[in-house]
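The complex appears here minus one protein chain, its other protein chains still in place.
The block that comes next holds subunit A.
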Amino acid sequence: MNARTVVTGMGIAAPNGLGAEDFWTATRNGRSGIGPVSRFDPAQYPLRLAGEVPGFVAEDHLPGRLLPQTDRMTRLALVAADWALTDAGITPDEVPAFDMGVVTSSSSGGFEFGQGELQKLWSKGSRYVSAYQSFAWFYAVNSGQISIRNGMKGPSSVLVSDQAGGLDAVAQARRQIRKGTPMIVTGGVDASICPWGWVAQLASGRLSTGDDPRRAYLPFDAHAHGHVPGEGGAILLLENVENARSRGARIYGEIAGYAATFDPRAGSGREPGLRTAIELALADAEVRPEDVDVIFADAAAIPEMDRVEAEAIAAVFGPYGVPVTAPKSMTGRLYSGAAALDLASALLSISTGVIPPTTNVEAVPDYRLDLVTDEPRSTPIRTALVVARGHGGFNSAVVVQAPSD
């Protein structure tokens, strides 16, 4: 079965906006959520900036029973899932349990929760470690908690491929819809702004330094020197188009194409897999390069990686062939939450006809990118491409299209 898959709901928790409306208002206007770390004292670390989700009080949204057993990333994911379902007009109680599944992405699991329990382990002993540590840190915990809270007994899984995960999860959700489950909650939310998360991320060697939020994360710029970590992401409701139409749902757009590739071994001299991922995603969507109206870039902000991405885009679309943007310049990189958030932005670009800007950046001229900087650009958008790369060689690309009549 090749059922068409559409997005009918979204819930967003991002550093520059809690809720889809706040997020989009900030994003289209170039308002950043990057600032000094407030969740712990970062003074002794080389990076002291982050994109933190503002004003989230879990107690206001979730029952008390869930609080002792959830990491911050799970609390954000549960609330974003609630918002996505409300946005889609779905009351889970009224839908057969096996008609709904959950597929999310994860990168490191519940680090802040895990850090707290490890501290209890070495300072007080094993009897002080919470029984909930058994799953609260775990990669699949967001999928599990969303499915339990909403009584969703359809297919459930987790994809772990770092920053590419958000797209890989959406693709897996589309597979499950094609196999016959009418609705899948998908996307990704991450949050590991805690000392343990910080040192783990610093070890990648890809983090920026400095204390100026406007100069710390500069993808495609001559001064690119790594990224700022952020937290949050997006949860989307994916639905079989027939199901969506029969209940008169508002449709944001269609997940029209997807592909994933893996990079060749480092030092092999072979071309990285990104260009192929883009070409295969376009082929899967049956669109030509000239049909694409905007690209949401991975935007690593490591000069070699920016060059790889710019070359892949120029190879497929021609020099300056298509507008490119990286709104994650306003949020930092959200790991498993990043690509789902970019997908939400792409869908909001389609509905509003606005490409949000890449902030504080001036593109390196020989990248030959039509990078949308400084100001949002108004233009009709029917087809958008979202590109994401995960640490270790993951490349994924998704094509989203405006709903057809």
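Just so it is clear, a contact is a pair of C-beta atoms (placed from the backbone, for glycine too) under 8 Å apart; a residue touches a chain by one contact, two chains touch by 3 or more; residues count from 1.
We take it that contacts and distances are computed from a predicted model.
Student: Going by UniProt, what is the name of the one chain that was not included in the view, given "Cytochrome c-type biogenesis protein", "GDSL-like lipase/acylhydrolase family protein", "BMP family ABC transporter substrate-binding protein" or "Actinorhodin polyketide synthase acyl carrier protein"?
Tutor: "Actinorhodin polyketide synthase acyl carrier protein"
Student: Pick out which of A:S134, A:S246 or A:T379 touches the chain that's been left out of the picture.
Tutor: For the chain that is not drawn, the touching residue is A:S134.
Student: Considering the whole complex rather than only what is displayed, give the residues of subunit A touching the chain that is not shown.
Tutor: 63-69, 127-128, 130-132, 134
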